[in-house]
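Since the structure comes first, as structure tokens, the remarks are kept for the end.
Omission of a single protein chain aside, the complex is shown with its protein chains in their original locations.
Right after this comes chain A.
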Amino acid sequence: MGVQSSQLEREIGSDQFPMNEHYFGLINFGNTCYCNSVLQALYFCKPFRDKVLHYKQQQKNQRKETLLTCLADLFHSIATQKKKCGTIAPKKFIQRLRKENEIFDNYMQQDAHEFLNYLLNTVADILQEKNQNKSKNSTMTSNGPTTTNNKADPCWVHDIFQGTLTNETRCLNCETVSSKDEDFLDLSVDVEQNTSITHCLRGFSDTETLCSEYKYYCEVCCSKQEAQKRMRVKKLPHILALHLKRFKYMEQMNRFTKLSYRVVFPLELRLFNTSDDAYNPDRLYDLIAVVIHCGSTANRGHYITIVKSHGLWLLFDDDIVEKIDVSAVEEFYGLTSDGLQKNSESGYILFYQSRE
């Protein structure tokens, strides 16, 4: 291990090695690469890492162990390593994860996107619960109604990852448009062969016609009417997490199969499908991390992550860390030949960070 880490250091070069940065592989505890890959991606989401480390400082003498304290301990221990490179065992975190959620309490391969979702929501819940306790105490004295659980103040997880979709429905009879907002922490997009993430995102906002049994109840017409519906982005998140729906349930086979389609993703991205009243539609995003699924099915296979750190691209494969060239990113777009069963190393979750 010592040899490995110094090799990475040599590759980067001591004069090029970023100050106060640590590149540590995470040891695999039996099919925990879904977890390791997401943790690495989140560690290199700078705003997220900063908040987690800040939380660690605040919670010096926290008695109760939560998933967030375990995450904070893990990030803290990476960030305070003496060596620049090496490996670390996220043992406490994995134990806590297995204790808290039975889905993850086994040695099976799990879905990295599901884990990301679970982790972000759990962290948000922990933070909001705390805030609420605080605000409860303070608002008790005043006569305002106590806030309900789902109306909790947004926490920093929301500040970083949350965006807003607006769901516009137009009644085809009276032409009235009604819209409803929905928050998201990541966007799941359908994939097609030989397309770009831009195209997949536009598909996300395709107009749907609601007709026959799916007619829409129009409040103006006071009856069920044909309507058109589309979803567009109203508030663009600071970090845009895009999940490519590469696992598709095949009824004939009675299992999930992987779509290894080639979906290209640029290093720089803007969104086309923003709503007219979007508050920051021009946001320019930079690709900062990609969780990659390797293999042919959801339950078998492996996850790795590539991240951009201080202008360098690095590949994290559990405990192994390698420096890669930016041109190697194109190896993870997917395959062009149509075989569904084909083994591929293809981008699964993309993390884009807003440049401002």
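The working rule: a residue touches a chain if its C-beta (ideal position, glycine included) is under 8 Å from a C-beta of that chain, and two chains touch if they have at least 3 such contacts; residues count from 1.
The working rule: contacts and distances are computed from a predicted model.
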Handout entry: "Tubulin epsilon chain", "Protein inturned", "Two-component system protein A" or "WD repeat-containing protein 20" - which is the UniProt name of the missing chain
Key = "WD repeat-containing protein 20"
Problem - Contact partner of the left-out chain, one of A:Asn31, A:Asn101, A:Ser196 or A:Thr257 - result: A:Ser196
Problem - Among A:Arg49, A:Arg98, A:Arg270 or A:His302, residue touching the chain not depicted - result: A:Arg270
Practice task
Quickly run down the residues of chain A that touch the omitted chain.
Solution key: 170, 172, 175-177, 192, 194-196, 198-199, 202-203, 205-209, 228, 230, 232, 262, 264, 266-270, 272-282, 284-285, 327, 330-331, 333, 335-338, 355-356
